[in-house]
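Yeah, one chain of the complex is gone here, protein chain that is, but the others are all in their spots.
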């Protein structure tokens, strides 16, 4: 019953509009807007939940209880925090580049939201089924580097500047292994369409076919989202909060929330590319496909959080060394092995 | 290409300068060209305040120096006054043992903070909460003994303020039997972690020669492989009766200094176990006059504090108030080499090096 819940709603809405005599083009546009708004609301709710979840996970790891006062089990804690941050003054440093300074926290949410549009949330549940979905994801994901740099540069603060320089160096050098790791999967499937990639994992998830690629993607993904052990950008014990140092109130909160949106994004891509997306394992199709998708995404997010609260932070030169000397050669080797393997596979003609 | 250095003011308001310490860094990109430590933001003039207090009234002020190991701070001052009065030999056995027990507990508490805080400085905040959780048990024990958790004011000239309560003994025995497993947990989470090792090994090396020349003491010196521990070298109080080892490092880098502290915790637990077993009965305070008036003269006494050698110099003019009190604070003297150690390392290493010396700002600025 749950399987067709959302597609059913969309079909029903479409039929309703048709019956009301709305022209086909307007029908499509209205449907698209509804889908986008649904995704937007969904992402924001998820991000609020993720902040709460991170607090709870960190608390449980650290022998604490975590937020438990606001709302049942503290569920409304993040909402209360957002309310508090909204009511705070946004302090703009006198010598900062004001336009850029204020633009950065606004723009920071744009790339994650744009990417979410192509995500196949379940069977036939991508808002836009794009045939270059993976490429679109990678192209937009690298945009956020620029926005971090905007924030760091315009703040007129040396800590921000150091953090911003780190962000550019780190994100640019970890983009490469990230893309190269995904290339192995793309070689196997021969497509950039996310739905097709998921369908191709019907028999074997690519985490088993491409374990090394998964590992590289995971490490590079942690780095892309600036989380421990690669959270040099914030590096709160060294450079206070990096590019966010001068931000106050909601500006700061936007950066923080965007971090969680990014975590979700990387987990979603991991699920799509390696964990079989919305496919049900062991043929357990009694759970709807979109629900399977979330279980997998949240398992990944939990692992991200678990790692964050266990490991210390790596140093900037070690980070670059690790990226260029270990991850990039490994991912190239992975592509090579995949290519050779595919050739042999075809030659044998299984 | 023409490049130039820039200066970065790290502190006094900074998350990991252990309070209000300030370092002015001259940076070339992320590399430190020159580091200038600027202490003094927590100066309260404890030495001057002591001149307007009677000998006993100074004790609560010594708590506020190294507030993480206040028992040991009490001990340093009290030892100097006792030496001045010439009653070192008259201190009852039981008081000596109680001093050893509480002093070593204080050392463990201080090292736990150093361990957890260092993990926090490197970026793993979870280690921080584990050590604080375990230190809480020591704080509870101090609360049983003297009513306060951190600023204990427990030692008195000639002994200690109160006898150990009955509920202290099971709690302490339980704690020292649990301590090895706690240390194993820290080792598993922090010490064994490859990222942590990559961050700390071969970073901020203190060579044995430099260590001696700069007057560095405590675990910071022992990390360089020099077995200088006053408890062994010049045993004071009853330390010559206990069987314990002085853990040493090899390279003198941040990692060695850090791991020395964890090993020292285990040794301290051994000392406490022996002291509890051999705790004699008897009075806890020597027969000292109500108004303490040491004869005119001066005395210097040293003890091994958790950060290094704590020396206390007391000058008396025969009045009930000390003429001059001076503390040789190990944190302050260990800091002397910071500028040299930081040169050539990254910003993140400055924090790692500063954390590995384990300073307490209350003690540095006094």
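Going by the order they are written in, the chains are A and B; count residues from 1 in each one.
Everything below uses one rule, namely that a contact is a pair of C-beta atoms (placed from the backbone, for glycine too) under 8 Å apart; a residue touches a chain by one contact, two chains touch by 3 or more.
Following the convention adopted for this analysis, contacts and distances are computed from a predicted model.
S.K.: Considering the UniProt annotation of the chain absent from this complex, which name among "Peptidoglycan-associated lipoprotein", "ABC transporter ATP-binding protein", "Urease accessory protein UreF" or "NADH-quinone oxidoreductase" applies?
M.R.: "NADH-quinone oxidoreductase"
S.K.: Return the single residue from B:29, B:60 or B:225 that touches the missing chain.
M.R.: B:60
S.K.: Could you list which residues of chain A touch the chain missing from the display?
M.R.: Missing-chain contacts on chain A: residues 57, 60-65, 68, 306-307, 309-311.
S.K.: Spell out, residue by residue, where the missing chain touches chain B.
M.R.: 53, 56-61, 63, 126, 130, 133, 136, 140, 143-148, 151, 153, 161-162, 165, 167, 185, 188-190, 192-197
We adopt the following convention: only the chains that are shown with their structure count from here on.
S.K.: Would you mind pulling out the distance in Å between where the CA atoms of chain A average out and where those of chain B do?
M.R.: One centre to the other, that is 45 Å.
S.K.: Spell out the residues on chain A that touch chain B in their complex, using ranges where they run on.
M.R.: 58, 61-64, 158-159, 162, 228-229, 231-232, 235-240, 309-318
S.K.: If you look only at chain B, which of its residues touch chain A in the complex?
M.R.: Going by the criterion above, the answer is residues 6, 8, 14-16, 30, 119-126, 129-130, 133, 189-190, 193, 195-196, 198-199, 346-351.
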